[in-house]
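Only one protein chain is missing; all other protein chains are in place.
Here is subunit A:
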Amino acid sequence: MSTVAWITARGLFGRRRFLMLFPLPLLLVGLATTSRALGVDPGQWGQPVLVGLGLAVVLPVIALIVGTGVLGSEIDDGTVVHILTKPLPRWQIILPKLAVAVGVTALTAGLPLYVAGVLAHSVRFGLALAAAATVGALAYSAIFLALSLVTRRPVLLGLVYVLIWEGLLGNFVSGTRVLSIQQYVVALADRLAPTGLLETPVSVPVAAVMSVVAALGFTWLAINRLRSFSMAGETS
């Protein structure tokens, strides 16, 4: 484990605010357990809990908080200069940070999704959800990490993407779903374990290719931006 990854992980978990990450996954597991215990048909609660909460809220919001936090909080308080002044190639800074972000996101979002998937259908469905969520975590984290280098307000811009693009427009203008990580995750999970609980207009090859393109493209963008990064003062 490289030093950069170590520092990043400590920055994430060393403070109390990482506790903020836990209510969302707990809620997901709690709702799935309650529905299962009361004998509600999974065909009814699967959609609101697994997609409505799990894939549309828990995964992107955790990826947003973690993904913008791994680099963004260091930029915010200025300590990023300590890393930038070390003779490290920029990819050796971006990749460990991305790995930590993906790992934490995949763990905190994938684990509850696995549990909820098992409760909804089968172990295979749970594993499919967790695997798809990991792919989603990779793409989301790459996007949000790059955002924290492109703009001074990465969280708000990320929220625009999650809330307005995926949430609002995805419901009304179906064409935007082709460019939505959430739909890729649904498509991949449905391909890995066809259950009839998930549905999406996006085809599996498109989802797989676009996820990889997003992950690689935004990682490259982040490395490239860090090459010419300049510290600026606080925005007004």
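The criterion applied here is as follows: a contact is a pair of C-beta atoms (placed from the backbone, for glycine too) under 8 Å apart; a residue touches a chain by one contact, two chains touch by 3 or more; residues count from 1.
Everything below uses one rule, namely that contacts and distances are computed from a predicted model.
A chain of the complex is left out here; the name its UniProt entry carries, from "Sigma-70 family RNA polymerase sigma factor", "ABC transporter permease", "Spermidine/putrescine import ATP-binding protein PotA" or "Rod shape-determining protein MreD", is "ABC transporter permease". Within the full complex, the residue among A:Val81, A:Val123, A:Val150 or A:Leu168 touching the omitted chain is A:Leu168.
Among A:Leu31, A:Leu129 or A:Leu188, only A:Leu31 touches the chain that is left out of the view. Interface note: of A:Leu88, A:Leu159 or A:Val212, the residue touching the hidden chain in the full complex is A:Leu159. Residues of subunit A that touch the chain left out of view are 17, 20, 23-24, 27, 31, 34-35, 38-40, 44-45, 48-49, 52-53, 57-58, 61, 64-65, 68-69, 72-73, 76, 152-156, 159-160, 162-164, 167-168, 235-236.
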